[in-house]
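Shown next, in structure tokens, is the structure this report addresses.
All protein chains of the complex are present and in place, except for one that has been dropped.
When the chains are written out, they are named A and B in that same order, and each has its own residue count from 1.
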Amino acid sequence: MWRDTLAVAGKDLRIEMRSRVLLNQVVPFALLVLVLFAFALGPRSGPMVQASAGLFWVTLLFAAVLGVQRSSALETGEGTRDGLRMSGLDPAGVFLGKTAALCVQLVFLEVLLTAGVVLLYGAHIRSIGPLVVACLAGTAGLAAVGTIYGMLSSGLRVRETLLPFLLLPVVAPVVLAGTRAWQVALGTGVGGGAVPYLELLAIFAAVYLALGVVIYGPLLEAS
Amino acid sequence: MTYAVPMDRAVLLRDAVALAGRFPALAGADLTVERGEVVVLAGPNGAGKTSLLRVCAGLLALTRGEAVVLGRDVRAAASSLRKQVGMLGHAAALYDDLTVSENARFFVRAAGASEDWVGRELERFGLVGRLARTPVGRLSEGQRRRVAIAVLAARRPALWLLDEPHAGLDADARSLLAETVREAVAGGASVLLASHELGVSVPLADRVAQMAGGRVLDVLPASRAATLTDPAAVDRQGSQIDREKVPEVALEVLSSSAAERGGAHVA
Partner (left out) sequence: MSHRTTLAVRVIGVGAVVCLVATVWLGLWVTPPDQVQRNLVRLVYVHPPVAWVALYLAFGIACVSSVLWLWRRTRSAFFDRLAASSMEVGTVFTALTLVTGSIWGRPTWGVWWAWDARLTSTALLLVLQLGYLTLRRIPGDFDSRARRSSIAALVAAVDVPIVHFSVQWWRTLHQGATVLNANLSPTIHGSMAWTLLLGFVAFTLVFFWMLLVRYRVQVLSDALEGTELQGALEERWVEGDGLPAPGRLPDEGGTAGGALVGVSLSEKVQR
């Protein structure tokens, strides 16, 4: 399984490096969303700084939807879905590989978004710990659910509208917990620790990674 | 067939019914393929040839009937069979952004086969040098077919499922394909080939299965089916039938010959 994971992750990342879809399309989109939020919340920095934790996560979520769609679109080219099934790869390995590749891309995006939030909204990072842990755990969870639903909706004609509709409700807790943890890190929260939220993010990620490993086999067989 | 017949047949289909949505793509097909045999599926468009191949590959689920491939029930063991079954579909299942050699290496590694064959097969099909480093998306249709066949050959599967493999191939590639198939069969592999181009595929075959309406109507040894490959001969037979009355004539002939399959010649 792990060998297949590496093979698939390597394949996805290599394709990304060649096609640069994330770099050229998703990253500008995410930064644009940050700018639009700035327009919505007014020129004074007060409300923006207050909201910056939440805005980061919402922006990340929208960009993640695009990333998931791209990741699952790789496997819906003509015949590639059949090719994947016929390849003899362990489905759990395919799941972990695609999730890992998506994680790497999203983490890269998060670094840029963090810079964006700090520069554009004037947020100050008080403690880097909760920030990093929240991002890593949250991303793992997002990528896991995204990979599951991406494959579930691939090949369906209503895929583009169905995927966000399915995905966003499930990852709502990630936005919630991530925002709380970030608020602690940025000092814009109303007190209380970040630890319960970090635990929640970790549990979310663990649960969905486990679920994906178990369920990806039957999922691939749904034609 | 140059090897002793082993225990299992390569393919056994019995009354296979498979649905595509609500449409019965296969409506009760029966077929056997022995190990080391080459069987060609012939028939008009919509006869169910592709669906039959997909059922053997485990890509299309059976609603009724039975499908046993390489000694294992497809329904139960689809995933474990996949490393030993290679399918060449209409569309080359390749990643457009990866180069030829990257694609080949990925799929060969995925099937657990040795990468030594990759170089040899790519070389055989002329996919070397700069061509090997080109992303597949930039190749022509015929070249992509070559890549797909080379990848399939490099995986060394025990069962080859080829769907219209000659489509888009030039004469050179066709003879390379024939060479590859012969080599595979000599090594004990079995081949099931769906084709419109009977002239090129029947010479490779041991038997020819006629399909229509989602079922296998008839299976001939390739020598008997030789007449099928001569379009002029077919037409000569056909021109002696009043074309407008063909359906009624056919019903008569077929229903009468259902009992005695030797007699009715329409000519």
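Everything below uses one rule, namely that a contact is a pair of C-beta atoms (placed from the backbone, for glycine too) under 8 Å apart; a residue touches a chain by one contact, two chains touch by 3 or more.
This is a predicted model, so every value here is computed, not measured.
Contact with the undisplayed chain is limited, among B:Ala27, B:Ala91, B:Val128 or B:Ala178, to B:Ala27. Within the set A:Ile15, A:Leu31, A:Val65 or A:Val145, the residue that contacts the chain not displayed is A:Val145. When you scan A:Val58, A:Ala73, A:Leu136 or A:Leu211 for touch with the missing chain, the hit is A:Leu211.
Where chain B meets the omitted chain, the residues involved are 17, 19-24, 27-28, 30, 42-47, 61, 63, 207, 210, 212-221, 224-225, 227-228, 234, 237-238, 243, 246-247, 250-251, 253-255, 257-258, 261-262, 264-267. Listed here are the chain A residues that touch the chain not shown: 145, 148-149, 152, 156, 158, 162, 165-166, 169-170, 172-173, 176-177, 180, 190-192, 196-197, 200, 203-204, 207-208, 211, 215, 218-219, 221-223.
Throughout what follows, only the chains that are shown with their structure count from here on.
Look at where the CA atoms of chain A average out and do the same for chain B: the two points lie 42 Å apart. Chain A makes touch with chain B in their complex at residues 4, 7, 11, 14-15, 18-19, 74, 77-80, 82-89, 91, 217, 221, 223. Partner chain A is touched in their complex by these residues of chain B: 57-61, 78-79, 82-83, 85-87, 89-98, 102, 106-107, 109-112, 135.
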